[in-house]
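Have a look at the structure below before the remarks.
One protein chain is absent from this view; the other protein chains keep their places.
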Amino acid sequence: MKHQLKLGIPKGSLEKATIDLFSKAGWKIAVSSRNYFPSIDDPEIVCSLIRAQEMARYIESGVLDLGLTGYDWILENNSDVEVLSDLIYSKVSTRKARWVLAVPEDSPIKAIEDCRGKTISTELVNFTKKYFQDKNIPVNVEFSWGATEAKVVEGLVDAIVEVTETGSTIKAHGLKIIHTLLETNTKLLASKKSLKDPWKREKIAQIDMLLKGALNAGNMVGLKMNIPKESIERIITIIPSLTSPTIAELYNSQWLSLESVILESVAREIIPRLIDAGADGIIEYPLNKVVQKINQH
Amino acid sequence: MKHQLKLGIPKGSLEKATIDLFSKAGWKIAVSSRNYFPSIDDPEIVCSLIRAQEMARYIESGVLDLGLTGYDWILENNSDVEVLSDLIYSKVSTRKARWVLAVPEDSPIKAIEDCRGKTISTELVNFTKKYFQDKNIPVNVEFSWGATEAKVVEGLVDAIVEVTETGSTIKAHGLKIIHTLLETNTKLLASKKSLKDPWKREKIAQIDMLLKGALNAGNMVGLKMNIPKESIERIITIIPSLTSPTIAELYNSQWLSLESVILESVAREIIPRLIDAGADGIIEYPLNKVVQKINQH
Amino acid sequence: MKHQLKLGIPKGSLEKATIDLFSKAGWKIAVSSRNYFPSIDDPEIVCSLIRAQEMARYIESGVLDLGLTGYDWILENNSDVEVLSDLIYSKVSTRKARWVLAVPEDSPIKAIEDCRGKTISTELVNFTKKYFQDKNIPVNVEFSWGATEAKVVEGLVDAIVEVTETGSTIKAHGLKIIHTLLETNTKLLASKKSLKDPWKREKIAQIDMLLKGALNAGNMVGLKMNIPKESIERIITIIPSLTSPTIAELYNSQWLSLESVILESVAREIIPRLIDAGADGIIEYPLNKVVQKINQH
Amino acid sequence: MKHQLKLGIPKGSLEKATIDLFSKAGWKIAVSSRNYFPSIDDPEIVCSLIRAQEMARYIESGVLDLGLTGYDWILENNSDVEVLSDLIYSKVSTRKARWVLAVPEDSPIKAIEDCRGKTISTELVNFTKKYFQDKNIPVNVEFSWGATEAKVVEGLVDAIVEVTETGSTIKAHGLKIIHTLLETNTKLLASKKSLKDPWKREKIAQIDMLLKGALNAGNMVGLKMNIPKESIERIITIIPSLTSPTIAELYNSQWLSLESVILESVAREIIPRLIDAGADGIIEYPLNKVVQKINQH
Amino acid sequence: MKHQLKLGIPKGSLEKATIDLFSKAGWKIAVSSRNYFPSIDDPEIVCSLIRAQEMARYIESGVLDLGLTGYDWILENNSDVEVLSDLIYSKVSTRKARWVLAVPEDSPIKAIEDCRGKTISTELVNFTKKYFQDKNIPVNVEFSWGATEAKVVEGLVDAIVEVTETGSTIKAHGLKIIHTLLETNTKLLASKKSLKDPWKREKIAQIDMLLKGALNAGNMVGLKMNIPKESIERIITIIPSLTSPTIAELYNSQWLSLESVILESVAREIIPRLIDAGADGIIEYPLNKVVQKINQH
Partner (left out) sequence: MKHQLKLGIPKGSLEKATIDLFSKAGWKIAVSSRNYFPSIDDPEIVCSLIRAQEMARYIESGVLDLGLTGYDWILENNSDVEVLSDLIYSKVSTRKARWVLAVPEDSPIKAIEDCRGKTISTELVNFTKKYFQDKNIPVNVEFSWGATEAKVVEGLVDAIVEVTETGSTIKAHGLKIIHTLLETNTKLLASKKSLKDPWKREKIAQIDMLLKGALNAGNMVGLKMNIPKESIERIITIIPSLTSPTIAELYNSQWLSLESVILESVAREIIPRLIDAGADGIIEYPLNKVVQKINQH
């Protein structure tokens, strides 16, 4: 019988980023309005689009073998799944998102303890209930169908537990954050049962390695330059040591070619110093994947 | 102290229809992205935009005095509120919407009894659980965060309970309906506590009367024509008898002016017959409101 | 067996105007992306959305009983159908559209005779071929899949035959019109076979009457005013005579009430004169339908 | 030679409202992307689309005869034109807009006098300069090319003079209003030279009357009901007295027909009282125009 | 006189993909709504936007020298042109598109022979007529102006001949495919006359080579890694043999640098094996063009 891996793609805000990441990792996924199952150019994989909120549920039950979703929704569903790796790929930043307790600027609630007996609206009901129980603060937690910030502004509830990256949306609603309950980011997670099947285990490891390779590449660039032989020592000290540069002699020349992979944010710092140190013809080029032994523990 | 009524406008699919209905009833509501409270041209009313799913909850608790939402969500929240009147104002039809049990065309589930032990996905979790309990059919009901039809097509669950007007979306997903659990339409509902306050009671009655007047007008038209005196008996038999027509003598003339309010779908049937019967200069004009004693019991 | 009329709604540029016209005539049609057959609130009618270009073809063959399309496409298909009435309902104007011969400003073609031996691009191939044959001017007529103006600007063909209302699009392409081949507007047309069936014949007549009534109403308004009895003669001369006004005596008063239906473009001219002549409390109100014996020959 | 009136339509935020108002007044204006001159169904009028900011300039110079623009821009251009009438037709409200002085919540500027020596950004440079000069407060006024609120938030300037209706946008930027410089609304204005031409004067008066008639109609509705003869006195006291109602005896009946034109916001108040007082079959219908002698001074 | 090549860009669904391909091949094409002729950064080329349906017609006649269109439309126009190369660049897949015969699920037509005497709607009229003639099956073929699937669903025709890539749109309409008439993909085609001009012949060859180079690059990636000298043999066997890798000695080191160009879908398979075999610092980078002698026969 043909081997096949069932992969869950998170629908909605993470959908495009996930498909782009798989594209850089080497798999082309195409979503069609005509078809429930996004097509993928690997006959060994079948994709399904699943809400991030429900992903862990279907991986736990084994309906799916592998999927991506947020750590928050794994906790909310209290699902028994294997978390393989972190995939931090927010557009704006690499900060993690936070679920926070927020109240109006002029609320009498100043700290989490002041919530005693109050009504809190949130999408993350189970997690929030448990969090307050563990702290012995009795509260009334209501499920919010959306527009959670508005509810506390309009006076329908006393406080909210909402997710935010920078806090600016919460501030724009005239609210203030008084407590952080949870930090969260995207995880690659697998069914425990699937990991016991040798073929699935290896396939999952391949996907995991290449997704990480693609994610690494997003922050890195290739840098190549020509350097006079006599400047080699000085120049090597400028380039970050983690990745040893590739140096080759040039044909009939007193120059060397040096090539390295570095963080993009480092490139902007060292290029002026490399020019000062004698390097010339510096080019920087984009990368699809960076895979190193050092990443694969 | 100033009297004030807190009114909940259902956010989302019913929002525009509700605001249009209030406009015809005589209140201009304007929603602004800058403001949580839609403005209304009546200082005695404060509006809030609330999800249909959550409306009954806030009316029950008295945070709101009055609101509109579907019968389904009143049942789902099991809320103790006063239902004032039916407001059937779907765009396409005046049919009620239905929550139905649907399965794939080729499912082994042929009747509701076959759901025993199966997993069902729905947005209406509490109602569905209770419905199956009352029938003594044990099922596993899961909350669906949306795209419910897709879940059963993709094989994630065995059946769904979903809302539909014409059934065409369900059919387009390759599913078939095997049972209807609930018929639903929009209701005007009030807080029981608010109805005990005389000022609020009267204000609510005013809104109720004018909403009904506007709703009536949506299906009705004014019809006006000139008729020769000798044809009066014949013509009156053509016009539906519910509403007695207004007939006036014309100045210096053997003609009468006849005016009536009728259902728009009746107009297209009787206009050719009125012309045959001798009427002339028939005009039909639109109405904003139709208020009759007969509606106000 | 149940009687049923098959009605073709022209898809595309006429679609919305047609549905709006039927709505004012008394039939609510709803187009759904889920369904090929638009729904209509009359169980005796089944609607289909059909390209204007193909409408006459399917009415001729009897697949449809009744439909709306342009006179141009009836000629292009050379269809043997019954044309019932003109429905001029362009948004911008009540001008008819024209199919014209257009060439670049600096073309050597100055008149239709100069097309001898030239290549002409058009969507209306059959009609254009016949038109030139009848004039004994041999030309090469090519079917254009769209963007016809661009072809002559780019030098791919020598001239085009294209449809225009105001000529401004043609002028904006730097082209000039040198000949008008055809004036066209929307027609209501029926299958000859269907008109032999008495039930269908009557149903078609009903639709025809009410569409005309709705179309009339689009250009007309109701006008109502109070006038002193002594001014009645003077005021009646101001109001256009086609439609005799409805005049009623007021209760306990020396004033009369006068009501009339007039063209909207006339209203703006006579209202200042009516005020001068002593009328007061003039109101103008919109109409859905105007049906008069005089229209029904 | 043919008489012709050149009419300026304000481009941008007032454009749609102006075209809608002319439509209700009796003139259909169509704006085309192909043509600089919007078409109008009156051969005696030529329309131009003009920025509200520049309208008064071209009416003063006589390039245009008549136009609509805000009072603010008449003052800013210091134009010598004839203001004919107020046209208050904001969508949300009938409040006038205000140009206000705004500063950050925590600004040291607490009153207009504190602006001494400060930099102010505004689109209304000439008016603002003059306003501060008249108060003997020396300030540096800079022209703002847009996004004026952002400039003071970002600290580029000390204060702004900006237009607002409800103040909510200014508040949403974290600013506070400390002074109102000007209230403004839309005016119909004419060239002084044009008013000396008798034909133009009369044409302008016609347009002015019908625009006002249409504007009146926007807030008013027609109300019609049947009343028992014995209730006539009581019912008449309920209906606002400004406009005397039209009362007619019904044919062979003890009922009267009563018709009146009232403010829409009054209708919602009196309909319940009319039902209580014995009226029946109350219908409310929309109006296009309301023209009364009393409006024409 | 200046040499110039006239190039046809297919308008519509292939337009963006074609412009992107030329961009990677080295020519920047910009389409402007103001200009019929897209601009291109090569003074020796003039571009025109042409419908795919009409492209072959204008290349045959020599109005254009070179262009891109589908094989289907070359056959439909029966054009005598030179086909230079295949350009398969569908977004979703590299499958060819097919023109298929489709009928409703429950149609009595089960095979192509059952079409005898039936009516078929298609955009590809000439080809379809000839195809059935060659098989001696008399049918009535009608030109379809679009929405072809709907026609057979609505019962207006018996069958359709329509283009599809995956068959999913056809299936979504409730139709089934019973025969494939033609497989098609995009071709680069040239005028036979143009190929006799030496300058044009060489320019066309240049464009052809670079388009192919860009197309190759779309599926390929550059792979670079460091390998210990002792692992060289083992690693070389992992890398596909078509393209021999570039291996260089590193400066003062026992490592080699290996670089190769491989299919992207191969990269995801071999990267885990390369890591296992001792390679390190693997980077994958995107390519604009891949030109090899082996492609140029």
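Letters A, B, C, D and E name the chains as they come in the text, with residue numbers starting at 1 for each one.
The rule is simple: a residue touches a chain if its C-beta (ideal position, glycine included) is under 8 Å from a C-beta of that chain, and two chains touch if they have at least 3 such contacts.
Here the structure is a predicted model, which means the values were calculated and not measured.
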item	value
Touching partners, among the displayed chains, of the absent chain	A, D, E
Listed residues A:20, A:41, A:86 or A:264, member touching the removed chain	A:264
Selected residue (touches chain absent from view) among D:105, D:154 or D:230	D:154
Absent-chain interface as seen on subunit E, which is shown	25-27, 30, 32, 34-35, 39, 41-42, 205-206, 209-210, 213, 217, 222, 243-244, 246-249, 256, 259, 261, 285-293, 296
In subunit D, positions touching the absent partner	11, 36-37, 48-51, 53-54, 57-58, 63, 142, 144-147, 150, 153-156
Residues in subunit A touching the chain absent from view	91-93, 166, 168-169, 172, 221, 226, 248-253, 257, 264-265, 267-269, 271-272, 275, 280-286
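Basically, only the chains that are shown with their structure count from here on.
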item	value
Least step count from subunit B to subunit E, where 1 means the two chains touch	2
Chain separated most widely from subunit D, comparing mean CA positions	E
Chain pair equivalent in interface to A-B, over half of contacts matched, among C-D, C-E or B-D	C-E
Angle (degrees, nearest 5) of the CA superposition of subunit D onto subunit E	180
Centre-of-Cα separation between subunit D and subunit A, whole angstrom	52
Multi-partner residues of subunit E (at least 2 other chains)	172
Arrangement of touching chains [line / ring / star / complete / other]	other
All touching chain pairs, where touch follows the definition stated at the start	A-B, A-E, B-C, B-D, C-D, C-E
